[in-house]
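Only one protein chain is missing from this complex, and each of the others stays in its spot.
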Amino acid sequence: MIEVNNIYKSFGKKKVLNGVSFTAVKGEITCLVGVNGVGKTTILNAIMNLTPLKKGSILIDGKPLSVDSYNHIAFIPDAAIMLPNMTVQEAMDFMKDYYKTWNGNRAKEIVKFFRLNPSDRISNLSKGNQAKVNLLMGLALDVEYILMDEPFSGIDIFTREQITEVFSSRLVEDRGVLITTHEIQDIEHLIDRVILLDNGVVYKDFNAEDMRETEGKSVVDVMREVYNG
Amino acid sequence: MNKQYKLIGFVAFILIVFIGFKVYDVSASPEQMNLTVSTELGEADQMEDIQFIAHTFNYTNYQQSPNFEFRDGSFQNLNNQSMFEAMDYHFSPSVNSLIDRYRSFVRGKSQSPNHFTETDNHVIYTAFMSDVDWNVRGSDKLLISSLNKSTEEEKDFEVNLQIPDGSSSYYYSVVDTYVNYSELTIIVNTYNSTNEEELTLIYEFDIENPTDTLTPVAHLESELGQGGKVQVSTNVNPANRYIPLRHLYDIEETMYGEMIYSSVDFYVYDRQTQELTAIPSFEDSATMVDGDDSSDNSQSDTANENNGTSDDYSPDEMIVLTENESVYVAQNKGESVEWYTFNVESADLQQVGTLDMANESIGREFVDYYQTTFNNTMHVSDGKLYASGVDFNQEIGAPVFQVSDLASLEILFYGAIQTDDPELNEVLEISVYEYEIIPDGLESND
Partner (left out) sequence: MSHSVKSFIKLTSFELERISKVFFGLIGFTLISNLIGYIFPILRFNQDIEEYMISQNISVEMAHDALGPFSFDRVLNSGWIAFPIVIGVTSIGLYALFTWYREWFGKNTFAYRLFMLPVPRTQVFFSKLVTIYIGIYSLIAVQMLSVFGGYQLTNWLIADAVMDPNPLISLIHSNFLFAYLFPVDTGLYFTINLIGLTGILVVFTIILLERSYALKGFGLGLMYAGFVIVLGILPHFIGEFAGNRYLLFYSELMIITYILLALASIGSIIWSRHLINRKITI
């Protein structure tokens, strides 16, 4: 379980996170939603120890963040993060070199699924294919948790469909997925939990299916209520 | 491991080249050379009271140019010092010896050899504040310290010096200090860069009865008159009663700004009576015995008429040295010197005899107008005359030393400083610096 406990973060004088707490568990897709600038990416960065927090703590399966955390959790940012002059194969080799959790067979499977050419240079790939490479680097790791930041941002509709397929595949099965996205409608039916952020705090934390069953509202309906109302 | 081939390659390349370079450095570097005292006459142990720094320069191999310290009759290659020894090494054997023996006393004191005077029981330090603190240049504050060698008791004083009325000076330096504990005779040179006035002042200070301000007991320029410049003899024995002085006058400035003199007189200053006595010229001396009347030696005035012209420098005709209560005067005749004793009370010269000199210049270097001291290469200690010079008979001049007995006028030692490799001697220039005579009993630092 990823436990985010009462975290605070400011950029200069602007308070972005003002006591955010939530959990994300294995076997569930948890979606962080909120308007631009509400601090979704900051939360993911903080979980990965890529930005310092003013206050609060984050635990992964009850343990504070450490070097070993990167063997249990993978982060897929919204932009390419491998060196542009690397080929897809070189990028996979790089990952294999450092991560004992790298699963070569699964990597091959994903390459095939996304129809990527291992000999292509990352810099020559389209934005959609770069996003696929990003997913490849995260999903091919045998880790318990996967964080995804805006996986559909700026992606064409066909690629988006392919990526959406991932969420219902065994690639994320049994794993805890924490995702931030604006385009929730594409994966709404796959989401287990929703954490709605507003004004630096968790405004609402609910089970998407319960919401549909008990109140007959979709996640998008709830978001409309919060952000429009 | 294949992916690391570049890293392995770079690291291996660096290691191999650096190790190779070091091996080459060690194997190609010239063998360590040694300097020796090559005796031509007498016994080399006569050199034991002499100390100096020998700087070598090999024209065919710059790297083979180490410095040596000659002390206690043997050479020490200064290249063999450890890194930190070399850092603290001072290019004066006597100061070095003091640092070795009395490090805490020397700490904070100017490390100039003429600021320290060592006697059997004490080390005396006399220097100006400006010698240790460049920010107070022009300060007339004199620092005096005394260390009792057996009790290690240190006494420190700060005294102000008065300079004669009407004079103002910017630069102060201690030329030499004579000691009959607890009384000090301090010779001070002052210089005013505006009017170029230079003063040689003598002060007395008693360590047991210190005063805050010292008034000069002698102002040599004013006493000698005729303007000019006063030079003070270097000295071996700080207890000597008489201080030889050299007075240059009839000064002219050449078109190149060089100061030349055409007259030179010698005096001795008596520390007991605080009086100056002129040394008569050899011609004027009435009591001169067996003088060589037929010689073409002219008196000192004319002997130096040509001094100051660039290629016609010649040493003085007269040599004046002192030891304890004695004043020795010699007439320079090149290959020999006529030796006299001088009676200060009667101002008479008494001829002793002729001392052969190993070559025509040894011990008698030319001392120009700008120097503060003279007798830098000739000294008397324990009744022996020490002279150093250069033997120009070889292609590359070699430093030579002569030790003579002043009573018998016999040469006790004559020899040169050379390497033990005859081939090397042909390309190696050896220069002697910081030449000093350390009387028996003072040099021990073990």
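In order of appearance the chains are A and B, and numbering begins at 1 in each one.
What we mean here is this: a contact is a pair of C-beta atoms (placed from the backbone, for glycine too) under 8 Å apart; a residue touches a chain by one contact, two chains touch by 3 or more.
All values reported here derive from a predicted model rather than from experimental measurement.
When the full complex is taken into account, the listed residue touching the unshown chain is B:Ile99, out of B:Ile99, B:Ile187, B:Val264 or B:Val327. The residue from A:Met1, A:Val25 or A:Ile81 that touches the chain not shown here is A:Ile81. Residue A:Tyr70 is the one among A:Tyr70, A:Phe113, A:Tyr145 or A:Phe167 that touches the chain missing from this view. The chain not shown here touches subunit B at positions 3-4, 6-7, 10-11, 13-14, 17-18, 21-22, 24-25, 28-30, 60-64, 83-88, 99, 103, 107-111, 132-136. Mapped onto subunit A, contacts with the missing chain fall at residues 45, 48-52, 67-68, 70-71, 74-75, 77, 79-84, 94, 97-100, 122-123, 137.
Assume only the chains that are shown with their structure count from here on.
Subunit A and subunit B, compared by their mean Cα positions, are separated by 85 Å.
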